[in-house]
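Before I ask anything, let me first share the structure, which is written out below as structure tokens.
The complex appears here minus one protein chain, its other protein chains still in place.
Letters A and B name the chains as they come in the text, with residue numbers starting at 1 for each one.
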Amino acid sequence: MHFEVRIEVSPRDGIANPEGSTIERALPALGFEMTGNVRVGKVIRLQVEADSVDAAQSLVEDMCNRFLTNPVIEDALVEVLET
Amino acid sequence: MSVAPEDASVHRALGLSDEEYEHIYELLERHPNHLELAMYSVMWSEHCSYKSSKIHLKRLPTDAPWVLVGPGENAGVIDVGDDIAVAIRIESHNHPSAIEPYQGAATGVGGILRDIFTMGARPIAVMDPLRFGPLDDPRSRWIAEGVISGVSGYGNSVGVPTVGGELVFDETYKGNPLVNVLAMGVLPAERLVLGQASGVGNLAILLGASTGRDGIGGVSVLASAGFDENSEDADKRPSVQVGDPFEEKRLLEACLELLDEGLVSGIQDLGGAGITCATSETASRGGAGMDVDVSAIHSREEGMEPFELMTSESQERMLAIVEPQHLERVLEISAQWEITASVIGRVTGNGQLRILNGFDGEVLAELPASTLHDDAPEYDRPIAPPDDLDQRRLTDASQGPVDCVENLLALVCDPSWVYRQYDHQLFLNTVVGPGSDGTLLRLRHPTSGNETGRGLALSTDGNHRWCYVDPYQGTKMVVAEAVMNIACVGAYPLAVVNCLNFGNPEHPEVMWQLSEAVDGMSEACIAFNSPVVGGNVSLYNETNTVDIAPTPVVGVIGMHPTLSEPPPSIGLPPDSPLLLLGQEAGPDASMGGSRWAWEIGGCKDGSLPTFDLAQAVRTAALVAESVQKQRLEAVHDVGEGGIAVAVAEMAIETGVGARLDGYDNHISMFNESGGRVLVVVPSDALEEFLEEAANKKVTAQVIGRTGGSSLEFGPTVKVPLDVLTAASRNKLPEALGQGTISA
Partner (left out) sequence: MSHRVGVVRFPGTNCEFDTIDAIRTLGGDAEVLWHADPSLKKVDAVVIPGGFAHGDYLRCGAIARFSPVMESVAAFALNGGPVLGICNGFQVLTEAGLLPGALQKNVGMKFLCSMQQIEFVSTENILGKGSTVGDCINIPINHFEGNFVCPPEALAELETQGQIVFRYTDNPNGSTRDIAGICNKDGNVVGMMPHPERATSALLGSTDGTALIQSFLTA
């Protein structure tokens, strides 16, 4: 089966996020009210073939652990959609 | 059959005039089809054809015994001895940077690097003269930040150090920044390659990135049309090109390896006008023709039309001309560097450029290759000085809110916030990097790495204020300033490249500025014995029909013949005499064209101070020689902001002050008389130095003494160094360092 995958990579809690902090400082300076804690990560989209949603999920989690994220500083949220 | 096409709207939409259409009709002896029209339109655009400026550029000196390749090729090449040749070029990426600052600047760097390695040279230095709208304009700050990040992001990653440049903020660039990029490379002199296709049956191989729809029509849409208020962003965005420095790095290494192994007989980068330009230029330079198979072009998107494939400006592509027996090895090297390579063309003997769908398939276009550039139109556009020129020149530019200390604090600005973002040390050549007068690099043999004991110096300079007030004399002063900058690091000039940034050539005043600038440049280059070996013209720099102030930018390359120790820094040492070399400005020197007049006095008119070019030549020679012989303790060119800003920069550098006598009024502090240099010599060598200056007919006068923790220009004008330093260092971080504001 063919699956569309969306992986949200975000900085782990407790790990500084310079990009987020910079935006956090810039927003109020532009007059936007906000309550803080901006975190910047990235989204990766890809397609996989697998026998089931669970199989696709575990395949992609493996990709994340080994390659797509650095577990020292990043967490991944995997979303699998059947197409 | 008539000369008029059935539908005149097509060629007009492509930017071709009716006269140009007729010319194409005569060349082909028939009506062109749409693909052919598209090809002529990109090749005959201002950007590719220099049709408005060519007639003037012919007046520039271009010859010298050490010039191996002059203007007209991808880059100029000079012989610097020890079997080393140097390729150098400067280009503008103004309009793309106004729309998408990061990518505009990034692709500007990418494009100029390809021009250098096209010649067989490894690029070893980039310089970036940048000009933006004022710092208090949020959009100008957004453009500045994006451009600087783009130069940094692309240049650092592709692995070529950015070793210098300029940073100017002025109202005139508010809607139209100037992003010029100079690149320099070195090659073994015997390996010089030209962008030629010869040898019937040879293959044209497209190397690098796949061809997409980015930059379709970019040449005519982006580079050859002014901006008006409403269309600023939206409808021009589709043609923005995106740079990939990693692709470029692999392409660069692959191409240099192909050249090392002698596998290519000609090579050409793909820039403006894409494959159309590369195939027609290589063919006509080699006196050959070419069959091009559009179906063989590796493309990024499905269903691209032939005209899109032929005019796309997708980045990071090269065209190599290869004998068939070398094909296999070329493909091997490409694979090693993970570069896509497709055979898209075959060299033919008939001078025709044929665009085919399959080598044996349908002929989509057929035209004489040379007509795309040799027959490009050449215009002698009307020239007229501004109506109010005489009146403007009579204006007294010295009036304004004089407060010498405050004025000085307003004029000092440390650019290190910018150049710290650039890798300026890669390749271990940088003896003097950004932040001084000239850049100085060790000269080593490009393949053996052997040191020559000599150095190459670079400087880029422009001054829109001088050139607005008087484009002729202003340009002379700009060239002199660039030469003086490299003299300060011990070099004499060898050659000049130029980037002529002007407004709309359809305005007679702009053509007058261009013509005057060319004459001034010509005169100065002859005086400094430095031919122009390459250049770029950027016209239509205007916003809502207001032209930018004329901004010819020059890059000067020079030679330090005996480099064993670093040249003196600009920093003041304690307790030594401070000397001014060069023509005396006098107490009533004109303030016209000075930064003080424009930024503090609010006056853009007036006339330039008198300028003695012959003395500037002698002064540069004396300074260069004195630096080479290690006679100076400090040296700094006097440029924008006059003596006050120059000595302030020297004081800030080492935290050592100085006391000047009789410079306590704004005219003597801030006037910008050309051809002057501040030097510090050891006290015990002063007499000898003054004597030598006199012998060489260089005016030299002791104007003060170094030492202390403040800068004094006379009894009443005194500024503590800590105040001065803070004003200089905080300016850019405060304006630009607070995050990006995008609109």
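Note that in this section a contact is a pair of C-beta atoms (placed from the backbone, for glycine too) under 8 Å apart; a residue touches a chain by one contact, two chains touch by 3 or more.
Since the model is a prediction, treat every value here as computed from it, not as a measurement.
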Neighbouring displayed chains - absent chain, whole complex: A, B
Among A:1, A:15, A:53 or A:77, the residue in touch with the chain that has been omitted: A:15
Which residue of B:50, B:337, B:472 or B:492 touches the chain not shown here: B:337
Identified contact with the non-displayed chain, of B:174, B:317 or B:424: B:424
Among B:442, B:659 or B:676, the residue in touch with the chain that has been omitted: B:442
Residues belonging to chain A that touch the chain removed from view: 15-16, 18-19, 21-22, 67-68, 70, 72-73
Hidden partner interface residues of chain B, rising order: 152-153, 156-157, 159, 244-246, 249-250, 253, 336-338, 419-431, 442, 449, 563-566, 737, 739
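To be clear about the criterion, only the chains that are shown with their structure count from here on.
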Cα-centroid distance, chain A relative to chain B, in whole angstrom: 41
